[in-house]
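In this view, the complex is presented without one of its protein chains, the others remaining in place.
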Amino acid sequence: MSGHSSVTLVQWSTLGEAQRTAVHLMPCEIEYNGPAQVSQYLTSTIKDRKQEKTVSFRGRGLRGAELSCPQGYTGLVLKDVNPNASDQEDRTVKVSSTFDKLTYWNLETPPNSDDTLVMSMDWPELAEAIHGAVED
Amino acid sequence: MDLGDFEADNSVSCRLTSEVPDVCRSEDCCLGIDEAGRGPVLGPMVYGICYCPVSRKEDLKSLKVADSKTLTEAEREELFQNLSDAKDYVGWALQIISPNTISTSMLQSGVQLKEVFVDTVGPAEKYEEKLSQRFPGLEVTVRPKADSLFPIVSAASICAKVARDHSVKGWGFTEDLGEVDKDYGSGYPGDPKTKAWLLKFLDPVFGYPQFIRFSWSTAKRLMDDKGFAVYWEDDDEEENGERAAARMKNTSMLTYFKSSTGSTAPGNAHQSHRFFTERRLQGLDAL
């Protein structure tokens, strides 16, 4: 048995209940998964300037910008309903939150259009060209 | 002392000045410089200057602004009041450097800081010479223990210390943490009260509020020990340029990610189109 038969279902019913949530992509890896006092320490101290936002995390100054999801796209946060299931079993994920924009943070450089994350947002439009139906 | 501006936004630094006494504009003046809050791990650092006409130097003595180090907080308050009252010939200015500025500018420069960073008791002659050159026409005196030798420096010291005391006491936490227990002692890392406060208020993800100087090794060590590990891209200072460049490419990034879940199999010779590699886009073989 090759193990490629397992399927992960997405509980679409959960989409309706999912809340819009603020998401932030940090320029560091935090070795932890779980609750955190984000609004108490981070959100409440963000400074919003014309071109960018600034905040500090663990003493390091960060510069951030908000990005909207590309046209025709929505942000979803998917959560494994049964994280301990093995790879061979069918799994289920639910939609735990949604977002239509995200904030990403750079360590030192000001956020700009050459940031890899910003560039990665080129993809959906190009995907449409590669995968869209060809006219007769 | 009105610290209103600083209280409004204590994440940036702020300057406070008294009105310039008229007589200081027409007569030669002397000026003393001192600081407060170098050593502590929390709160702002304050640089203070105090000036008065040379002819009134002796009058300062009557204000009893002698050795500020031996004074209590209350005594300092009183002395500052005396200085304020003498505003017809004494002026002062303060630069309050927020702990956030200390943290972000120090840590960003990549220097591994020791706790006593400023050494004003260093080579006094050298500083004196440097400053004299910088400000021709000025008589510069740099001495160790200047605040006990020269009342004007003592006065500056008092201004600085009072400002610091006020700002520490009145610290408005920008963070949304409700009522924060302000029983943090002197703020010196050797102070057991401060140590206890640091231990108690460590958040495993965020560390501390901006009140704390993250660059201070005390805070850093506690975070490393008791907080979750956080890894920044510039953490490996020894990393040579090649490895850094290799880290940017797709292939070696795979070493940081489990190969069985998520990324395309490392043994795969398939090289993605640069559109994808430039944008760090990879296929997945599993969720």
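Labels for the chains are A and B, by order of writing; each one numbers its residues from 1.
Note that a residue touches a chain if its C-beta (ideal position, glycine included) is under 8 Å from a C-beta of that chain, and two chains touch if they have at least 3 such contacts.
Throughout what follows, contacts and distances are computed from a predicted model.
Participant: From the list "Ribonuclease H2 subunit B", "Proteasome assembly chaperone 1", "FAD-binding FR-type domain-containing protein" or "Large ribosomal subunit protein mL38", give the UniProt name belonging to the chain omitted from this structure.
Facilitator: "Ribonuclease H2 subunit B"
Participant: Wait, the hidden chain, what does it touch out of the ones we have here?
Facilitator: Result for the missing chain's touching partners among shown chains: A, B.
Participant: Can you tell me which of B:10, B:95 or B:194 touches the chain that was removed from the display?
Facilitator: Of the listed residues, the one touching the omitted chain is B:95.
Participant: Which chain B residues touch the hidden chain?
Facilitator: Against the missing chain, chain B presents residues 12-13, 33, 35, 47, 95, 97, 101, 105, 108-112, 117-120, 122, 127, 130-131, 134, 205, 217, 220-221, 224-225, 228-229, 231-233, 235, 240-242, 244-245, 247-249, 253, 256-258, 260-265, 268, 270-287.
Participant: Which parts of chain A are in contact with the chain that was left out?
Facilitator: Those residues of chain A that touch the unshown chain are 2, 4-12, 15, 19, 21-39, 42, 61, 69-70, 72-80, 83, 93, 96-97, 108-110, 112-114, 116-117, 120, 122-135.
In the analysis below, only the chains that are shown with their structure count from here on.
Participant: In the complex, go through chain A and note every residue touching chain B.
Facilitator: 8, 27-32, 36-37, 39-45, 47, 56-61, 80, 87, 91, 93, 107-108, 116, 119-120, 122-123, 126
Participant: Contact residues on chain B for chain A in the complex?
Facilitator: Touching chain A: residues 11, 100, 103-105, 107-108, 174-177, 203-207, 209-210, 212-215, 219, 223, 228-234, 260, 275, 278-281, 286-287 of chain B.
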